[in-house]
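Note that one protein chain of the assembly has been removed; the remaining protein chains are unaltered in position.
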Amino acid sequence: MIIIMERGAAQENINKVVELLKQNEFKTKVNVGDLYTVIEGFGDKTTLTPGRIAALDGVKEVKTIREPYRLASRDRKEEDTVIGFSNGVKIGGDNRPVAMVGPCSVEEDYDGLLKVALAAKEMGCEFLRGGAFKPRTSPYDFQGLEEKALKYLKKASEETGLLTVTEIMDAGDLELICDYVDVLQIGARNVQNFKLLKAVGKCSRPVILKRGLSSTIQEFLLAAEHIMYNGNSQVILCERGIRSFDSTFTRNVMDIAAVPVIKKYSHLPVIVDPSHGTGQRYLIEPMAKAGLVVGADGVMIEVHHDPEHASSDGKQSLPIPLFKEVMNRINCLTDRLHYDKNCLSVNIE
Amino acid sequence: MIIIMERGAAQENINKVVELLKQNEFKTKVNVGDLYTVIEGFGDKTTLTPGRIAALDGVKEVKTIREPYRLASRDRKEEDTVIGFSNGVKIGGDNRPVAMVGPCSVEEDYDGLLKVALAAKEMGCEFLRGGAFKPRTSPYDFQGLEEKALKYLKKASEETGLLTVTEIMDAGDLELICDYVDVLQIGARNVQNFKLLKAVGKCSRPVILKRGLSSTIQEFLLAAEHIMYNGNSQVILCERGIRSFDSTFTRNVMDIAAVPVIKKYSHLPVIVDPSHGTGQRYLIEPMAKAGLVVGADGVMIEVHHDPEHASSDGKQSLPIPLFKEVMNRINCLTDRLHYDKNCLSVNIE
Amino acid sequence: MIIIMERGAAQENINKVVELLKQNEFKTKVNVGDLYTVIEGFGDKTTLTPGRIAALDGVKEVKTIREPYRLASRDRKEEDTVIGFSNGVKIGGDNRPVAMVGPCSVEEDYDGLLKVALAAKEMGCEFLRGGAFKPRTSPYDFQGLEEKALKYLKKASEETGLLTVTEIMDAGDLELICDYVDVLQIGARNVQNFKLLKAVGKCSRPVILKRGLSSTIQEFLLAAEHIMYNGNSQVILCERGIRSFDSTFTRNVMDIAAVPVIKKYSHLPVIVDPSHGTGQRYLIEPMAKAGLVVGADGVMIEVHHDPEHASSDGKQSLPIPLFKEVMNRINCLTDRLHYDKNCLSVNIE
Partner (left out) sequence: MIIIMERGAAQENINKVVELLKQNEFKTKVNVGDLYTVIEGFGDKTTLTPGRIAALDGVKEVKTIREPYRLASRDRKEEDTVIGFSNGVKIGGDNRPVAMVGPCSVEEDYDGLLKVALAAKEMGCEFLRGGAFKPRTSPYDFQGLEEKALKYLKKASEETGLLTVTEIMDAGDLELICDYVDVLQIGARNVQNFKLLKAVGKCSRPVILKRGLSSTIQEFLLAAEHIMYNGNSQVILCERGIRSFDSTFTRNVMDIAAVPVIKKYSHLPVIVDPSHGTGQRYLIEPMAKAGLVVGADGVMIEVHHDPEHASSDGKQSLPIPLFKEVMNRINCLTDRLHYDKNCLSVNIE
């Protein structure tokens, strides 16, 4: 840690910082400048957190050197994490990017879901996604079919061989959901619901963790750290748009650069969700491609058999015929992608 | 609802919108302009949500007239909500603004907590606050004393007569927490944890709901709506800073104008939390005053008997002697405040 | 315009709005709802601006239907604007995306600039860019070589056949700059410097207009409108990153989706600048590719013959050997791009 003292900090306050560092077995160096004194401390931040020092009188700023996440960091694990499934599908590393598609919410009409699943299968997608428990900004919106939706997902999975993904909103539903689906999803609004992170950290299912609307990349990786710290290292990060000052044309701003940034600092797989990232049907294709070309390990796309009657988020869903066209072009791009590890870049062959 | 169609939208698409509105018993008017067609629909948005219409082909934008929250709105209830406690304390309306003070986290040292509680009592504060379950960005930070903390709060309450506030992070802890404290708090990170909002909506304790780091005012009021819709109308809103592009000098930007804005559109009480809102000890006093002068119904301030050894957020806590000085000046301001309903302004007598 | 009145607005106030609309020869319709009255007015917004109506008592909100920019809009001109140069280079429409490369600032060492220009030529780039007048956040930073830099650019252009681009910061420099360079650039900090927009609007050189750090897309297009309104329709828009809450890993957030959004609503060409958009050397390549794959008409990349001794922005510049590798891969992608107008998408052949 580097501790910058306030201009003209009293010697007594400088001494207090040094003492506290020494009490916690930190090695310390004090550099007295014209105006500012800078103290360096090397030691174990689990015994003495930066916040403790920041609270001391006369301390202007405490700067840490090492990133605060550990298990999620490439400092700890150099090689890419690859998450494998029983049917041979793999996410991360040098594997072909995957596609997760399906309706925002699973609805009463099972046939509609099956149509989407069959189209997904036909287009070579690996995962069927659909909400059973829905986080809704307004209590007046559709809240999800709950267990019935889980049963539908499982049934569609059995009929098509697709793996399944659904969002978990409450630790209490964990066992139920694990009975039915292959991958759990933590939504953007729950990225700092630490009880939920802890709960999924204790189970053995892979978890897709969506970036919060205002999560910094560091906070996002720390949220992943909560899951990993509790025992589950199968975390897939998902960039799905952040909040900005302009929401006239797109719901959120997709932070495409977050993909190569995260891949530089973390070994975890990263996917992108252009449906939520933009909220606009016509932007799904270009933004999925943008994600893939910078190295995403997969895309998540909302597809509905009848978006005009969708109970949620129809505006950002592709109808099945358009989905097939779009997925065809995405597959065409994916076929040509070649990830070059040495220069952290994704190339077109 | 006002539906603006894309430039040159096909007549067929315009017809589809009109049909859907009519099927749902909306009265409709169609206005054809040079470039754009605008459709107005009047009806019950619980049967036909704006999102359904937005998903139709050719629809550019759907604009709703009425605010989407209802129970929280002054459209529904003109007079201010006042929340009363058994000891006569009241929050909201024309009542004197309250003060809620205490440490970020309740710690092992009960005497420390009692010192803070006694100082709070001495300065005329009404509430003792302290965290039992802590939401921590990093899994390596202190996570709270849980039930022991609740017991300490209750004990301190019994010794001083102060009412108590603590944060709830999980629906499963509701019963336990209600056994010990007077007011529940939902933290900024859980403002869209709908399971939790629903749970506290079903209990009879007043709830302090903190604004999320990136909650719009509308989303904030919709979160309150979730609680009210589930049966609990005793909601106190708390402005505690929003995320901005500049975090060099303050953790967040306190949106002081949110206080009079919310009071114009909602009848619920609003308090401010300058400790979290700024993250800086020296800004607690000025920003508490700024909140009061624009009409806040209370302030929440972190006070610690020994901030330099606080297990969390010492940097934004006042030590007891400084707290007394600051509270004295805040009381002095509060004594002079006079809320003038007719011009929505707070005056100095 | 759609005017939404405050809840329970007085009849007198409603009448005032209607009168004002009628005085300005707007056709009006008044729709009285349970709580809110909505007024529609159709007419010429140059005689009666939305702001005039918003200032009337009892008006809650004024919503305009048509986008406020006109000349820049596809409503006015359906086909893509293509900007051509005497040497046959074209920007926009179906033309191959261009590349503009060069140092942030032109420096004393002409040979260095020439080395960059020769490398650019070798890699098939069309434009040499370099700053002569530098906008610097701090007065203590390098401010540019001014006319000497312009002479260097011209000389390098003559030796290589590259077209040249430089930033203009003051209307007073217009004539001087036009003597030397082919394309003017307006920097992000000047996107709302209306005097400057007006000045370049009156000249005949193409203008690259950079999006401001906090420009909405609408404001960005309105800035272009200022230039076009003054007579210059050769405007190239440049997405170069917007300000967000997270600047730990990247200076700005590149709003890649802005490219297809702008292309949907405007006929002007759009390029991307990943050097300024990210501020990180390792992100230049992936983000240039992301821009191209969503339909950008060109990329602007900082290249320096010796970034470690650059007088500005070395951190986000590519050294020449790395530039050649990166440009090679970008060219490889560009070769395969195929822009499909019918579905607003860019495909890989």
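For clarity, chains are labelled A, B and C in written order, and residue numbers in each chain start from 1.
Operating definition for what follows: a contact is a pair of C-beta atoms (placed from the backbone, for glycine too) under 8 Å apart; a residue touches a chain by one contact, two chains touch by 3 or more.
All values derive from a computational prediction rather than experimental measurement.
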Out of B:138, B:190, B:214 or B:275, which residue would touch the omitted chain in the full complex?
B:214
Of C:1, C:39, C:153 or C:222, the residue that touches the missing chain is C:222
Using the definition of touch stated at the top, determine which of B:27, B:202 or B:336 touches the missing chain.
B:336
Residue of C:56, C:89, C:176 or C:337 in touch with the missing chain, whole complex considered:
C:56
Positions on subunit A where the hidden chain makes contact:
2, 4, 7, 29, 31, 33, 35-36, 38, 40, 42, 63, 65-66, 74-75, 214, 243-245, 247
In the complete complex, which positions of subunit C touch the hidden chain?
16, 20, 45-46, 49, 51-52, 54-57, 68-70, 135-141, 169-172, 189-190, 192-195, 212-214, 219, 222, 225-226, 229-230, 243, 307-310, 312-315, 317
Considering the whole complex, not just the chains shown, which residues of subunit B touch the missing one?
214, 216-218, 242, 244-246, 248-250, 253-257, 259-261, 264-265, 277-278, 282-283, 285-287, 289-291, 293-295, 325-326, 329, 332-333, 336, 343-348
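Heads up, the rule we're going with is that only the chains that are shown with their structure count from here on.
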So, in whole Å, the Cα centroid of subunit A is separated from that of subunit B by 27
Please tell me the distance, in whole Å, between the geometric centres of subunit B and subunit C computed from their C-alpha atoms.
39
Could you say which residues in subunit A touch two or more other chains, in rising order?
214
